[in-house]
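The structure's right below; bear with me while I get my questions together.
Just one protein chain is left out here, and the rest sit where they should.
After this line comes chain A, so read on.
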Amino acid sequence: MKIHVDVVSAEGEIYSGSASMVFVAAELGEVGIAPRHAPLLTRMRPGQVRVQQEGQDEVTFFVSGGVLEVQPHLVTVLADTVERAADIDEAEAEKAKKRAEEAMAEAHDRVDMARAQAELAEAAARLSIVQKLRSGH
C-alpha cells in the first residue's frame, strides 16, 4: 500500500513520488500519515517533512511553514519559501504603498535635485548619530 506525495513550493517542485509513510510537523504536533489516512487539512509549522519508502533511505526536507492536505491516496505539502507572519506581511504592504506614494509625490512637484540631496545627506547624518549613540550603550 503506497501513498502519493507531492512536496511543492511556489518557486519549484521539491519532491514527487510514492511513500509508505510521511511525517510532517503540523500546527498541533507532528503527524504521521499512512495510506488511507482520513482527509486532513492543516497548517504546518517550520520543521521537517520526512518521507519513508520501503527498502530505501528516508528523504527529509525542511519547510518553513505552509499547508498540508491529506487525501486517502494523496499527500500534498504546500511549502512556503518565506517565513510568514501577519506583521511582516503588513510591513511589506506598507512599503509597497509608500513607494508608490513617494513616486507620485515626486511626479507631482519635482523637488530640485540639490535640495533633495541636501535632505538626504542630513538624514544620513542623523542616522549615523543615532547608530553611534546606540552602540555607545
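Operating definition for what follows: a contact is a pair of C-beta atoms (placed from the backbone, for glycine too) under 8 Å apart; a residue touches a chain by one contact, two chains touch by 3 or more; residues count from 1.
Just so we're on the same page, contacts and distances are computed from a predicted model.
Peer 1: Report the protein name recorded by UniProt for the chain absent from the figure; options are "ABC transporter permease", "NADH-quinone oxidoreductase subunit A", "ATP synthase gamma chain" or "Chemotaxis protein CheA".
Peer 2: "ATP synthase gamma chain"
Peer 1: What does the interface between chain A and the hidden chain look like in terms of residue numbers?
Peer 2: Against the left-out chain, chain A lists 6, 8-13, 16, 26-28, 38-43, 66-67, 69, 71, 76, 78, 80-82, 89-97, 99-100, 103-104, 107.
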